[in-house]
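Of the protein chains in this complex, all but one are displayed in their positions.
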Amino acid sequence: MPDAPLLELRGITKRFGDLVANDGVDLEVAQGEVHALLGENGAGKSTLMNVLYGLTSPDAGEIRFDGKPLRLRSPRDAIDAGIGMVHQHFMLIPVMTVTENIVLAAEPREGPLLDYGKAHDIVRDLSDRYGLAVRPDERIESIGVAQQQRVEILKALYRSARLLVLDEPTAVLTPQETSELFTVIRSLREQGTSIIFITHKLNEVLEIADRITVLRRGKVMATVATTGTDERRLAELMVGRSVQRVEKGAAQPGEPLLSVRDLVVHDSRGLEAVRGASFDVRAGEIVGLAGVDGNGQSELVEAITGLVKPAAGTVVADGHDIGGHGARASFEAGVGHIPEDRQRRGLVLDFTLAENLNLRNVRRRPISRFGILDPRAIAERARRLLGEYDVRGGGPGTRARALSGGNQQKVVIAREMSGTQRILVASQPTRGLDVGAIEFVHKRLLAVRELGAAILLVSFELDEILALSDRILVMYEGRIVAEHGSDVSESVLGLEMMGGGSAAAV
Amino acid sequence: MRDRATAWLTAKSPAVLLPVGTTLLAFVIGGLVVALTGHNPGSAYRAIFNGTGLNYLLPWTSSEDKDFAALNLQQTLIITTPLMLTALAVALPYRCGMFNIGGQGQYVAGIVAAIVVGSHGAGLSKPVHLTLALAAAALAGAAWGGIAGAMKATVGAHEVISTIMLNWIAIYGAQYLFELNGPLQGPLPDVPQSDEITSSAKLPAVWGVLQPLHAGIFLALAALVVYYVLINRTVFGYEVRAVGYNADAAGYGGIPVARSYVATLAIGGAFAGLAGACDVLGWEFHIVTNDIAVSQIGFIGIAVALLGRNSAIGIALAALLFGGLQVGTSARALDPTVFPPQLAGNLAVIIQGLIILFIGAQLLLVYAWRARRRRGAEPPPVPRVDPTAA
Amino acid sequence: MTALDRIPRGARGVAILGIVVGLVGLELALPPLQVQAAAVPVVLGLAAAACAIWALTREERKLGIWALLVAVVATAFAIWVQGKSDTSTSLVVNSGLFAATLVYATPLAYGALGGIFCERAGVVNIGLEGMMLTGAFFGIWGTVWSGHWAIGLVVAMLAGALVALVHAVFSIHLRADQIVTGTAINFLAVGVTGYAFIDIYGSNGTPPSIDSVPSITLPGIESIPGIGGVFGSLNLMIWVVFVLLVVTHLLLFRTPIGLRIRSVGEHPRAADTVGIPVYRIRYACVMLSGVLAALGGAYLSVGFVGSFGQNMTVGRGFIALAAVIFGKWRPYGAFGACLLFGFASGLADRLQSVAGVSPNLLATLPYVLTLIALVGLVGRSRPPAADGQPYVKG
Partner (left out) sequence: MKRPRILGLGALAAVAAVALLAAACGGGDSGSSTPAAGSGGGGGKVFKIGLVTDIGGLDDKSFNHLAFVGIQRAKSQLGIDFKVLESHQESEYVPNLQTLAAQHYDLVIAVGFLMDGAIKQVAKAFPDVNFAIIDDAPSPALPNVQGLLFKEQESGYLAGYLGALESKSGTISTVGGQKIPPVDHYIAGFQAGAEAANPQVKTLNDYSNSFTDTAKCKQLALNQISQGSDVVFQVAGGCGLGALSAAKEKNVWGIGVDADQAYLGDYILTSAIKKVDVAVFDTIKQIVDGTFKGGIVTTFDATKGATGLGAINSAVPQSDIQKLDDQASQLKSGAITPPDTVS
């Protein structure tokens, strides 16, 4: 390992009001090192990286880069110093091309004009050199997530980054794509680039990192070399106690509650996103739907929950045909829905919790009579549900915006699973939640299953799918390409999610 | 006690302090303009205040001035009436996340319908005829607003653009109807004027003579109550607010978003149509093409709604303020040696603009207050809600 | 299956509707019906054209082209048939109509270019109208004060920039609702220009004779029949708008700064993370928008009529804004929309005396057309993703 560290962080402290996001964090990254930053959601990883990238300024502490102190007032300073970052949510402009995104703010010029030809060539050369195959003239909105990630990496390399920060890079990738990414990372390391790899996945850390720094509640717990540690030790450092896997009993499936037949759904651009999907979800079972983002899962969910009208095929819930009859009809037929983006779609953030909890049944008695709301009934029901689902941080009159992500999700679940709902479509139900909240959601899903509900679980996290599902469907390019029991291996699923594998279409 | 007062202030400060502070600030800047052009802002504002007729309510106003003040106050309230209604035309769609600039067109649509129904059917009894005329105006306004709503709901046409276009179409279209040889021109062959409203369709007078305050003001106040109940106490209002805050989430929750768009713009249009009916059935009794071209009631309604923060009580007070500004800056009350009335009219527009500007940037005052608090000062006391703030 | 279900929907249905409407227009123009007012078939023809454009933009090419053809034939025939009974064809369609189209389109085009800069950078500018009015007044004021039109234009641009600065501060830093701020700008402009106009010029109005922007005559073109009447001699500010049109297009789509402006309007955070100063670019674009809109207003006052009247822009800023949307936030598209509006206005002027239709009714024509085009086009146009959204740093 080379001698002088490329990057040194000393005593970085950052407060947001009463919350201390980073508390005296020290971190060293050597030249050509892959350094993993491990921690739960909310442990302060992202804040630390925003400090390092000049997006927020620390309240205390010092950054040294290449042996010299570095003052970062904006991302520009970080870029100029040689720091590149690939954000968890890509910073790419969908309507622009790969080339435009890469050269943005550092464009090759020809007189006053942008030299598109040269830019194109630069991008091609760069992608060849690092083995990152991208098509320079493709628009971002028409390429896949893995491709987009490569564009982000190229963006940093184009700016001659010597230190590359990858923020949760594998969250959106299949296992195969992840291993391709690791190949790229290794090749970058060989060419002398240092990498900070942020994640909460222990196996990945052990596979790719040279050293690991574990953060918890804004503090550095330890920095350890990869050789000489193991998952258990890391997990304890990360959450402060040993982690338990959720226990679940064997499924006792009953009759099919949700039946989808030959479903065809168009996306917002009018293209076929779901191309003839058929499956059942039976009472008392959780069916996991695996697949890479953008293979028709969202459209499938929207068709089942009545948000879009299917182009062909049927959706029958508990004996009612609900295809294309609207969100209300779908809910009335017993389908609850945890949407994938709770802030944008699950909740009206400016509504109170009471108002949010009654979003679905506002037209029902006793919540309203003859179109007039009954504030007392609304508050009463809200109070009951808030207690039942252990929502903390506010009462019925609190605005949803004020709650933490986990508690917001509890509100959504309380609303969607209360009453007579027998079917639940859960889309990314744990995205962005911390470990405790994830555990709560998982337990709740299993409890609902015990009560005989049919659950369709859509997730990009194979861990989650494998942990919860009784059956697993794989979706690829709008079709269900495989079906498995819960004992299938990650690598088989990964292959099928990429369109490979031997499984015939079901 | 102090803590409770502070808590109340903190909770209510955006609702009360912002509009009041904003208004004061606008008047101060307006006063600067007055001063810089060589006039005395103090006496100009005092004259404008007296012109609103609100001095009628002051105990020390002498009995001689009282008659004149009464006349002015009646006129202020006559203007306040349609302003409340056109403000509602903005407020309701605003709660649904839309900005309805089409109040003027919807108001004109209401005028046309009120005239057509109000000038015919002389044999009808007053309650029947009046109800019919009001209903026709509301329907016409609703139709005009509903077009914009339908365009938004079906093809996603931005309501700001479509309502602007509909305004011009209504204004020119209505002028066409009543112009010389126009299809609805009244009995005078040489005058581009509509038929007269028959007495059975006139709103009853409630205060004053000649051009008295009419019962339309009760209609407008009732509309404010309807609006309040609709928004805060009904399923419809709940759904409208949900769509306004987050149309995506509302759609996920099973609320018919497109229908909310159409319904709120249509109901808003109905309010504006009623405003037109109040003017025509309350004091105008006919319309000349010129009146259509120069009317600004619908546009000022935008300012009223914004200042009133789309709340019923806020709209009532803001409408009184703007109605007062309209009347107070008129030449009748303003001694030209104190302040030229031609300038006063434009001053009123400047003040309206400043109010909208500052109310849009609510942060301005919040920051000012925070800055005071940081320095350890007490929060400012709530000024008495004096709508003229002169 | 109900009868209703058999009616074709979507683009196909609209294209068929266009053909039907166009045929009805044609029928009306022909004997024995031969509607005396050419306006009726012309309006139907234009409506058919709007349907056709709708269909074409939605991949319904074959029927769309048919609808367009019928529309053009119906419109042309309607006017031609009118000419048969009179010599009015040449009174309606002549080089003067196209010259008038340019004159009506020019202030709109300035405003629209301003609107494009503003919205491409992610700030909605409904205050274009007020900025135009400000330019119209201060252009005259500067010209009268200095005696030179050029200085008048500079004053107009400064005033426009200052008003735009207010819009920028409130919508960028204070994160006020941009539509509300724009509305405020419109009120303020009416009040401020009206106040200053009366305070300065009183009842006499602006002086009868002021220095005006010269026309540029192209000797070669002037003598060409047809084209000469349109392009032979045009006001300098019309030539300038042509140049600005091309420059704007190149700047936005061919230069680094254009790429950066668009990135700020699409995804300000992405732009921020590569070091683009989001606020600075937004400020610059909003102020540039004020400058351009003010030039549009100054064209009306200093460039065209040589005087100022209260509220003389009469809603042109709003039409410019509509043109931005039709043009899908692209300079050439927006200019096309300005030309359409200018053409409708010019046509309405001419039909008044020729066809004997009420001038009030004809005055609605440009707005009706805009509305139709709005229905036909807007569904397909996509604003910059961050348009209207304040950006919060960090």
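Letters A, B and C mark the chains in the order given here, with residues in each chain numbered from 1 onward.
Criterion: a contact is a pair of C-beta atoms (placed from the backbone, for glycine too) under 8 Å apart; a residue touches a chain by one contact, two chains touch by 3 or more.
These numbers were taken from a predicted model, which means no experiment stands behind them.
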Displayed chains contacted by the hidden chain, counting the whole assembly: B, C
Touch with the omitted chain, as defined above, among B:N50, B:N72 or B:T86: B:N72
Given B:Y45, B:Y172, B:Y227 or B:F322, the one touching the chain that is not displayed: B:Y172
Residue touching the undisplayed chain, where the options are B:P93, B:G273, B:G324 or B:P340: B:P340
Contact footprint on chain B, counting only the chain that is left out: 25, 29, 32-33, 36-39, 67-68, 71-72, 74-75, 78-79, 172, 175, 179-180, 190-192, 209-211, 279, 283-286, 288-291, 293-296, 326-327, 329-332, 336-337, 340-343, 345, 350, 354, 357, 361, 363-364, 367-368, 370-371
For chain C, residues in touch with the removed chain: 91, 94, 96, 99-100, 103-104, 107, 141, 159, 162-163, 165-166, 169-170, 173-174, 188, 192-193, 195-196, 198-200, 202-203, 205, 208-209, 300, 304-307, 309-312, 314, 345-346, 349-350, 352-353, 359-360, 363
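By our rule, only the chains that are shown with their structure count from here on.
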Category of the chain touch graph - line, ring, star, complete, other: complete
Chain A and chain C, separation of their C-alpha mean positions in angstrom: 44
Chain A and chain B, separation of their C-alpha mean positions in angstrom: 48
Multi-chain contact sites of chain C, meaning residues that touch two or more partners: none
List of chain C residues in touch with chain B within their complex: 126, 166, 170, 174-177, 179-181, 183-192, 194-195, 198-199, 315, 318, 321-322, 325, 358, 360-361, 363-364, 367-368, 370-371, 374-375, 378-379
Chain B-facing residues of chain A, complex: 305-307, 326-328, 330-331, 337, 339, 344-351, 355, 359-360, 362-363, 368, 371-373, 375
Touching residues (chain side chain B, partner chain A) in the complex: 233-239, 241-242, 245-246, 248-256
